[in-house]
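Here it is, the structure, as structure tokens.
Of the protein chains in this complex, one is absent; all others appear in place.
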Amino acid sequence: MTELFAFLLTGLTVGFVYALVGMGFTVIYNASGIINFAQGEFVMAGGMIMVFLLAGGIPYLPAYLLAIGLTALLGVLLWKLTDLSRDSSQESLIILTLGYAIFLRGAAEVVFDKELHTLPPLLGEGHLTILGATLSYQALLVMAASVLIVAGLWFFFRRTRTGKAMIAVSLDPDAARLMGISLKKIWVLSFSLAAAIASVGGILLTPITSTNYEVGIMLGLKGFAAAITGGLSNPFGAVAGGLILGIMEALVAGYLSSEYKDAVAFVIMLLILFFRPGGLFSHRGVQRV
Amino acid sequence: MRALARRWNLRPALGVTALILALVPWMLSNDFYYEIAILALFNAMIAVGLNLLMGYAGQISLAHGAFAGLGGYIAAILTGRYGLAPLFSIAVSLGIMALLAYGLARPILRLRGHYLAMATLGVGIIVSIILNNEEELTGGTDGMSVESFSLFGHTFTESWEWYLLAALHLLVLLWLAQNLIESPLGRILRSLHDSERAPASVGVNVARYKSLVFVISVVVAALAGSLYAFFSGFISPQEAGFNRSIELVVMVVLGGMGRLYGAVIGAVILTLLPQLLTSFEDYQTLIYGAIIIGVMIFMPKGIVSLFDRWRRRG
Partner (left out) sequence: MLEIRNLTKRFGGLTAVDDISFRVAKGHIHAVIGPNGAGKTTLVNTISGVYRSDGGSVWLDGADITDTPTDQLVYRGICRTFQNLEICGGMTVLENVMLGFDRYLSKGLWPTLLRSRRLLEDERRYTERAMHLLGLIGIRDYAHQEARNLSYGILKKLEIVRALATGPELLLLDEPVAGLNPRETAEVAELIRTIVADEVTVILIEHDMRMVMDLSDRITVMHFGKKLAEGTPEEIRNDPEVIEAYLGGRR
């Protein structure tokens, strides 16, 4: 029982990070129809920038804000590049964003280094004991921050003018433009928002799992799997998707095989794509003829 | 045959390619150069096969690295562990890969665009995780050594022998691919790229031809992957990894999607690139990424499109 509970807690912690990455995917996808394969690199960038800002002697809070801000700026930069692209076929865009991912990885190698880095836990090394299972303060922080971000985004999309405009764009870009919504603004916003969300995930996760220039690959792909599992058209589906993947992964690692834990997310994603391509929560098939 | 003639007549291109392949060995002054040339030829084979799927039929695959690598592993294991003759183990490997591709084709190729990209990516990653973890069979992350390649009692040891083998394979493949493209079957494949309803409305069983081209491209990848494994005498999970799959896709796109010789040019450039960049060791990934971004932004139709422009003017 305690064991199961411990696995669930681990799964939830990681699951929330997948959820944050997955939400970033859906935010950009809904605003622009682009799948940004560099989403995982935003996570990496957040963590790495934070590490090096702290190492440069900048205090925690300013470093934190600066890391998020710089990553968001990176998002804007990627949008600017995407905007330059003349050919907008889906294949080209997929490869373009894969190019971003490789470029950012290469840049991290050069600007920072290839070493493994970690951060001191924000609330110290302490932990809670729940039903015999331990939960570090940092993991708790990951969950709390994720819940806050999800709630914030919910508020943003449902209650604010800009958020509603983003939803409108995803439903019908032409109609939205006719209503006076600036598509460019929405696109820039979606890229920076997705980058910012991911960077928070990266910063909070670093004390738990450490980070290096390559950490974004797997996180990005699993975040994508989370988004597919929950349904690409729905940011909150990605949260559920992320949590499901995180928990399943932890359970497989705990009870079956730790070697194959990385495959879990992709197996689930494939099953979803084969049998319910619109995501777990959809009523109808998508992208089928 | 006007109906089948594309912007370029492909026939002379095959002759030119053969001529270039015959001349290249004079530039290969040592075994290291040979090694790179041979790798480029095998890459070109995979890219030509992948181009049939991606460029012509319009179905993206982010798993072809995995298919090539898995094909190589199967052939290597059959020879190394079970003592099968290399030729026979390659044949078995291709058979297995064809079946695998056929089984995957229906559920996967029902998807399109991003969903198809993601599904193939998922398959590729699962394959690479399996190769990494089944240490008993594959040697795990460290990879495994592969027996030397022998054919009818003759063992391939010299670089030039391998070069010849690879070049012949590529030429035959190009000839077959050309015949395929310039045929009713090729016309169906190209129609899939633009609209699936159009071919269906004139009696084409769309799913069947998508499966066919998928199987063909996987078999070609597995063939090149197997031969390369025997050539290098070693195979590791990197050969089947996500980055490898991306690299192959970039070859096709860099050269020009849906252009037969574009894939060859893309493969050659992308194989040489890391060699040219060795002096910038730390910047290699960065430059590689920048090239992909630059090509996609400024030359989305690939390098071959530059020749088109030049030709139109001339």
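Note that the chains are named A and B in the order they appear, and that numbering of residues resets to 1 at the start of each chain.
Please note the rule applied: a contact is a pair of C-beta atoms (placed from the backbone, for glycine too) under 8 Å apart; a residue touches a chain by one contact, two chains touch by 3 or more.
Computed from a prediction, not measured in an experiment: that's the story for all the values here.
K.L.:
Just to confirm, in the complete assembly, which displayed chains does the hidden chain contact?
P.N.:
B
K.L.:
Touching the hidden chain in the complete assembly: which of B:17, B:93 or B:191 does that?
P.N.:
Touching the chain that is not displayed is residue B:191.
K.L.:
In the whole complex, not just what's shown, which of B:30, B:201 or B:278 touches the removed chain?
P.N.:
B:201
K.L.:
What residue numbers in chain B mark contact with the hidden partner chain?
P.N.:
Touch set of chain B with respect to the missing chain: 1-4, 176, 179-180, 183-188, 190-191, 193-195, 197-206, 209, 212, 258.
What we mean here is this: only the chains that are shown with their structure count from here on.
K.L.:
Roughly how far is chain A from chain B, centre to centre by C-alpha average, rounded to an integer in Å?
P.N.:
Here the centre of chain B sits 32 Å away from the centre of chain A.
K.L.:
Considering only the defined contacts, which chain A positions touch chain B in the complex?
P.N.:
Those residues of chain A that touch chain B are 29, 35, 81, 84-87, 89-92, 94-96, 98-107, 109-110, 217, 221, 224-225, 228, 232, 259-260, 262-263, 266-267, 269-270, 273-274, 277, 286-289.
K.L.:
Considering only the defined contacts, which chain B positions touch chain A in the complex?
P.N.:
Where chain B meets chain A, its residues are 54, 58, 60, 107-108, 110-115, 117-119, 121-123, 125-126, 129-130, 132-133, 196-197, 242, 246, 249-250, 253, 257, 282-293, 296-297, 300-301.
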